[in-house]
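Sharing a structure here in structure tokens format.
Excluded from the complex is one protein chain; the other protein chains are retained at their positions.
Residue numbering begins at 1 within each chain, and the chains themselves are lettered A and B in the order written.
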Amino acid sequence: MEDPAARSDRAQGRVEVRNTTCYMCACRCGIRVTLRDGEVRHIEGNPDHPHNQGVICAKGASGIMKQYSPARLTKPLLRKEGAERGSSEFEEISWERAFEIMEERLGRIRREDPKRFALFTGRDQMQALTGLFAKQFGTPNYAAHGGFCSVNMAAGLIYTIGGSFWEFGGPDLDRAKLFVMIGTAEDHDSNPLKIAISKFKRRGGRFISINPVRTGYSAIADEWVPIKPGTDGALLLAIIHELINTGLYDRDFLVQYTNAAELVIDDPGREDHGLFKRVEMHVEEGCFDPQNKLWWDRELNIAMGTHTPGCDPRLLGEFELEDGTPVKPAFQLLKERVEDYTPEWAEGITGIPADTIRRLAHEMGVTARDQKIELPIQWTDCWDNDHDTVTGNPVAFHAMRGLAAHSNGFQAIRALGILMTLLGTIDRPGGFRHKAPFPRPIPPCPKPPKGPEDVQPETPLNGMPLGWPASPDDLFVDEVGEPVRIDKAFSWEYPLSVHGLMHNAITNAWRGDPYRIDTLMLFMANMAWNSAMNTGEIRRMLTDRDENGEYRIPFLIVCDAFASETVAFADLVLPDTTYLERHDVMSLLDRPISEYSGPVDSVRIPVVEPTGECKPFQEVLIELGSRLKLPAFVDEEGNRKFRDYPDFIVNYETSPGSGIGFLAGWRGKGGEKFLKGEPNPRQWEMYARNNCVFHYELPRSYQYMRNWNRGYLEWARAHGMTRYAEPITLHLYSEVLQKFRLAAQGKWPGKQPPERLRKRVEQYFDPLPFYHETLESRLVDTQAYPLNALTQRPMAMYHSWDSQNAWLRQIHTHNYLFVNPRTGRASGFEDGDWIWVESPHGKVRCMARFSNAVEPGTVWTWNAIGKAAGAWGLSPRANESQKGFLLNHLISEELPPCESGEHLSNSDPVTGQAAWFDVRVRLYKAGDDEPATSWPQFEPQRPLPGQTFRKPRWQAYVAGRFGRIFRRNR
Amino acid sequence: MHPAFSVIFLTTLIGVGQGLFLALVTGQVYSLANLLQPQDSVRFYAQGSLLALLFLVAGLVASVFHLGRPERAWRAAARWRTSWLSREVIVLPLFMALVALYGGLHWLGWTEPWFQVKGVIPVDATLVVGVLGALAAFALFGCTAMIYASLKFIEEWHSPFTLVNFTLFGIASGFMLAAAFSAWSGTDLVAFYGTWAVIFTLAAGVGRLLSLRRNARLQHKSDLQSAIGVRHNRIEQKAQGFMGGAFNTREFFHGRPAAVVKGVRLFFLVAVFVLPPLLLGASHWLASPWLPMAAFVMQYLGLVAERWYFFAEARHPQNLYYQSMA
Partner (left out) sequence: MTQLALVIDLNVCVGCHACVTSCKEWQTSGWAGPLTDVRPYDKDPSGTFFNRVQTFEVGEFPNTETVHFPKSCLHCEEPPCVPVCPTGASYKREEDGIVLVDYDKCIGCKYCSWACPYGARELDEKQKVMKKCTLCVDRIYDESLPESERKPACVLACPTSARLFGDVHDPDSEVSVAIRENGGYQLMPEWGTRPANHYLPRRKTRIQIFEDELVRADNPLRKEAPLPAAEGDTLDDVAF
């Protein structure tokens, strides 16, 4: 063989190297793609990219097998005349035909009743564009994955600290000394998180993981704290109890930066009970949380305006104002709230010994207090105090769906926010850090529409399809308090459902509750499989017909890149490009990849030609928007405004002349401006030249304490990131929630909940965090279903979409249910046995794998490894469908009927967050005579026209030769 | 280890060939020393050599199936200084050449004595080639056995027993074949070869039982603790990194239930060590030419099973890394 040490790979074939952004997952790392003779040679992390700093992950490095996957869709498809929906019988059509069909149908809907068009998008990254399209179309029925993903995380923390984990902020592991990770397996920012955790550990930081399961990140934790699922609220409240009782909280921080010292009216008889005592003061128009509140001065023993210079307020006590109003500082109310939440109490609920809980509290409190960080950074707060240094308490947290995906998650996450606040770790070094555009006001300004009148034919929606209610009056309900949206978001059932409830869209549309729709468009969402709860039933609903023989959901458009389970149910299939084939933006209008140090946005630039007739969905929307003459896409004469998507990205402005568009970098005529500035015709080139990423690094003095950092807040306002420069006080006590509770109690002058929901709203809208069992556990027999069933993200698979990847599927070919040996043996089976897993809603047959890394009350499996036979370009005999299983069959999208109603979503009652992890199950051994295959099974999906379906016995990929090898092989 | 049929046939077939050749030479030496009737050169030695050669060729053919790239097999002689496999690759053709030469000389009748040893034993070309061939046969037993015995971390194999067993099995089966061949060719050596065959078979049986006992008591040096370097007496694998199988799970595991392995052991113990002596004994009484042939066939089948078991029994330390998937 030739001497490998003398060989240069770059001398093989015609080599090109291009930068773009990965989309094997939503982490969005910068990648460098090397092509050889036009085929992808290799994909590596871009070392010059701030996000992933050159590293890549298992998925990212398998991009080749996605690009050349046999599951690729390559032709627009229309369900054959007379063919049953779901039978995968399609004819190839032209794009022109596809556009005509959509133009005709959507045009009619828009003229008649725009809400009969629903657009739901899954794990996409272009909600800014899809949301804009929906709003322009005039339909309120738009949402993305947030509601079934982690909206509890977003809402719970944003309503508390004005920012959140997920893609909005994170732990500052560069400076933390103690890191507590709760309920996280992989998360979106997976590569940056891995980089950070490893550096943190190497520096000698202490890492504690609280999780019923020990895998992945938790594996390398210094301590694993196994917890019973759905009980973190109890743990966090007990830690808060201990911190308050031992005085291990950052008093100065609480006083200055939170509403802990602010006086709350404490008179249950009054209409304004539980609201802050407000005084006359100038308040900026539209500001939700003005500074017109009171403190109780320690020295003078009287009430004073907050932040009065020299005033040191009391945090504890009860007082009477001059007008006789009884008041208490919010902190006093918190202390009273957690009085009974002792570590011993929590032990019984969480399964964590009380001593451990106390020790955790002490580790957090003492580390925060005694290991203070001081950085020589001058800054000025909103009250004009100059600070010579930025200080921090080095205890960092991270949490994700382990907290979020439970129906008590919102309150548990509020408790986490409050715990982080007590420790004084918000936007300070070593603690939680925001990422632009956060922090935002509590709650952020955009509001949903207010009622049915905001939806009008041929008119854009009056309001944002998704927004942040600040009071009952912001709800999107009709005159009797019932929902306007198909998913019932922003109704009294789930008032703060800031990301919608995509998981109920199909069931509601099928039932016609609140109404029936005409066309459902799904983009990048596998709703007939892993993003459906109750998957089997959902698949039935998609093919169900009404009395007239019409499909109950008359028309289904699916835009996908692969032959997913959902594509089989489409009436019209739009073949999308892959991430290597299209322009894309990760915009500040959406969820950018900002760094703690400042805003970052990024783009994708095609590195290979689209396959077959694939067309980017972005282009589809621009084309449709132009054809339907949606105002944002056409000029006054109704002529198309944008040539194509790249043109749209460069020239679109949020309002004429606003200077704000999808991309923040290189704005202004010559690219000399950032964040705000006129369109720059050469913006794409400039991104291309700069690793496809724009990173604006804030001055150091603007990088911390941003909730109260005058310089930062004014800068943010000046650059169009926020509307106000008011300080963003942390909501230890949530007045917003109290307003909803008052409404439920009939004490609110505005919108009132329907009778059946009064109790529910009153109970769950507690201004202080409290612990309650998950809704499912309250309504089902937990004796009969003694176990919690969970899923986790495998690091080497992205949801359902990587089984088509020849390399990744070798790592996870099928899945097992992981069971603690104690639990397994007690249920009568052994490691490797076929078993039944049964919930009150359904059952699946699968294989068990014993594991000592799971708490005995919990069973779990890797998410979405199980597939429907024949989907994803796989043989119907593939392990994914024959041995793999999907846990979703066990999870109901609706709660059992209860006093609050019959068809309530299986979701958090505050936010509508899908409660994936609430499901209770029991296990038993499958009969020896039963087939050794998973159950349920579905009729194998047939290959689609245009799908480059091939089933080679072997394949050997070599860039520049792949096609030839295949041809020889076919 | 995964018992590969190519290797099973290679080792058993050439073993028979080697043993048969040794039997022929032994017979010749005996008859030269006047302890046996001299045999017809062509009918017995030449045909016997041909038979031995047939087995050797069959073994060689089987071995080709073991190679991924048989067209390059010639390259395998390159590393005789370090590789027992390379040595086998050299010795096997050498031996085959000697067998062919031996048979050829007999066939051509070049049996004119060159000189006499001690005045009584006439040494002719066939005897010289025969002795050289015998040495080569032993060398070949050594090479073949050392291929396995030299792998120190396959501890079931890494023992003198491997050498002893390979040699004795080859000789026993070769003598068994010689007996059958005598019976078939109607020569009067059935009893002679049969007796020796029984003796070698019993010796091989003792060797094999001892090695079975040794292997059953074997304490493997490697365990999961040393394999991954974690000190704990409770380590369990959960995932091996892939789920659809790989070279590591195909090459080093027999993949059969324990009951099958045990059954094979019982079968080969009976088929190799018990039945053939009984059949030979019976042939002595019944004077049937078929029984020695049946004895050989039985023993050969038993040997195939024995070799299968030899592989199946060997636990490769790499298997510590491939015990469970998820």
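To be clear about the criterion, contacts are C-beta pairs under 8 Å (C-beta built on N, C-alpha and C of every residue); 3 or more make two chains touch, one makes a residue touch a chain.
Because the structure is a prediction, the values reported are computed rather than measured.
Trainee: Consider the whole complex, including the chain that is not shown, and state which of A:Glu100, A:Asp370, A:Glu453 or A:Glu930 touches that chain.
Mentor: Of the listed residues, the one touching the omitted chain is A:Asp370.
Trainee: Looking beyond the chains shown, say which of A:Ser8, A:Asn548 or A:Ser655 touches the absent one.
Mentor: Missing-chain contact among the listed residues: A:Ser8.
Trainee: Which one touches the absent chain: A:Arg18, A:Arg97 or A:Arg206?
Mentor: In the full complex, the listed residue that touches the missing chain is A:Arg206.
Trainee: Please identify which residue in A:Ser62, A:Thr306 or A:Asn526 touches the non-displayed chain.
Mentor: Of these options, the touching residue for the absent chain is A:Ser62.
Trainee: Contact with the hidden chain only, please: which subunit A residues?
Mentor: Counting over the whole complex, subunit A touches the hidden chain at residues 1-2, 4-12, 36, 41-45, 47, 52, 54-62, 64, 70, 178, 190-191, 194-195, 197-198, 201-202, 204-207, 214-220, 222, 224, 226, 246-249, 251, 298, 312, 314-317, 359, 362-363, 366-367, 370, 795-796, 804, 806-811, 813, 820, 822, 851-856, 873-875, 877-879, 882, 950-960, 965.
Trainee: Contact with the hidden chain only, please: which subunit B residues?
Mentor: These residues touch the chain not displayed: 1, 66-70, 72-73, 75-79, 82-86, 89, 147, 150-154, 221-222, 224, 226-230, 232, 234-242, 244-248, 251-252, 316-319, 321-322, 326.
In this section, only the chains that are shown with their structure count from here on.
Trainee: State, to the nearest whole Å, the distance from the C-alpha centre of subunit A to the C-alpha centre of subunit B.
Mentor: That pair's centroid distance is 67 Å.
Trainee: Residue numbers of subunit B touching subunit A in their complex, please.
Mentor: Going through subunit B, the ones touching subunit A are 236, 238, 241-244, 324, 326.
Trainee: Which residues, counting only subunit A, touch subunit B once they are in their complex?
Mentor: Within the complex, subunit A contacts subunit B at residues 810-816, 818, 849, 851-853, 879.
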